[in-house]
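Here's a structure for you.
With one protein chain removed, the remaining protein chains of the complex are shown where they sit.
Coming up: chain A.
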């Protein structure tokens, strides 16, 4: 105990000495190194999530951990361990401190080395999925952060500008995308998932781990890179390609992506957002609903986790996006009761405003979209001549503008909807009168409703998102109310399983 006290006072009083390795850190790296060599995944996970964060809280709240060079002697100079350690080191700096420009570049180099080893070398470790997910997630996050950083040119010092000139390859978008793509390809993960459908692989059952003495690292990095690619493409505004990258993962089922909560949330958040931008509101609503329900039920178990804040933030963002989706495409029956209650608490007023489709509505759409959207980036390298400007908001402004333009195009549909709710048949002439437009305009509005409420899926098939539908016979509009679908089949299945559970519980009871 005394050793810890001495360490913490030393850390607080003196300036940070990157080469000073407190005893507790020595113990930590020695143990971690041994666990990795012995492939004790459970132990590794405890140390990675538990000990690392405890030591950080105790000794490294405001300073970095000792450098990899300093701990190297305690781990036999193991090159790969140092790469892993350095990755954690930079992640800590990003999370608790502010990275210097030089550190940003050095972190990029470290990822290149680390992924290089994984891609070319024969890595035979088994690491916890949480760690492997965090690596990919952090990689994309630091890329996003760097793009934001270098797009703010206005107040940069000459030194910073020189660094940008010298290291223009750091975090270049091709590099980032190509590493993720390479991990997907080299790991063969797409083929593995395909073969699994035919029962030839145990990937999901084993949660990606290898129980035959092999390694899960490349496979899992490949798997998580698919989600990484979805995220990067969303940041660039290419939603279709992003969804394509994720296509091998079947979202209608549990899978490896659901086992680490961070990857589960990131997947659904970006999938939902991409579908929102593709006007596939039904799909977005369904997935957001499932995720929000899950978080509602299980977030209490993650309260102590270092990711808890992130979980809460994404939760709030998804409620905002769900509110937007439901205002554009009122499909209340797709939303679970409990989620609906939460949504009403947070956004009832705003949703009422959005469904009015006036200028005020536009402001609310702007607000919720801006809150819920990802931090879009401009991938091109900065132009470093005078005049230096900040352009870090450009990408976001473009996506917002396009979204609001779409909202505006749908402006008159709310009016139609309210009339369709009341009438079962109505002539074009009368409806035009009620809506205060001429007949020709009304006909265009009717066609716009049809067009906007039917989206095209990836195979070109037309899918209806409409809650209220109609058809026109010459000059009469016939309204068709979508029948509320009672899902008897589902209900029976659930009850059968529930009863079976109850019966087996009862059978266990022994009467004295």
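Throughout what follows, contacts are C-beta pairs under 8 Å (C-beta built on N, C-alpha and C of every residue); 3 or more make two chains touch, one makes a residue touch a chain; residues count from 1.
The rule is short, and it goes like this: contacts and distances are computed from a predicted model.
Candidate names were "EXOS5 protein", "Phosphatidylinositol glycan anchor biosynthesis, class T", "Spermatogenesis-defective protein 39 homolog" or "Eukaryotic translation initiation factor 3 subunit K", and the UniProt protein name of the unshown chain is "Eukaryotic translation initiation factor 3 subunit K".
Only one residue in the set A:122, A:422 or A:462 touches the chain that does not appear here, and it is A:462. Among A:169, A:424 or A:444, only A:444 touches the chain left out of the display. Of the listed positions A:200, A:389 or A:496, the one in contact with the omitted chain in the full complex is A:496. Between the chain not shown and the residues A:127, A:189, A:277 or A:295, the one that touches is A:277. Touch with the hidden chain on the side of chain A covers residues 173-174, 177-178, 181, 236-241, 244, 253, 277-279, 378-380, 394, 397-399, 401-402, 406, 409, 440, 443-448, 450-452, 454-456, 460, 462, 464, 469, 471-475, 480, 483, 485-490, 493, 496-497, 500.
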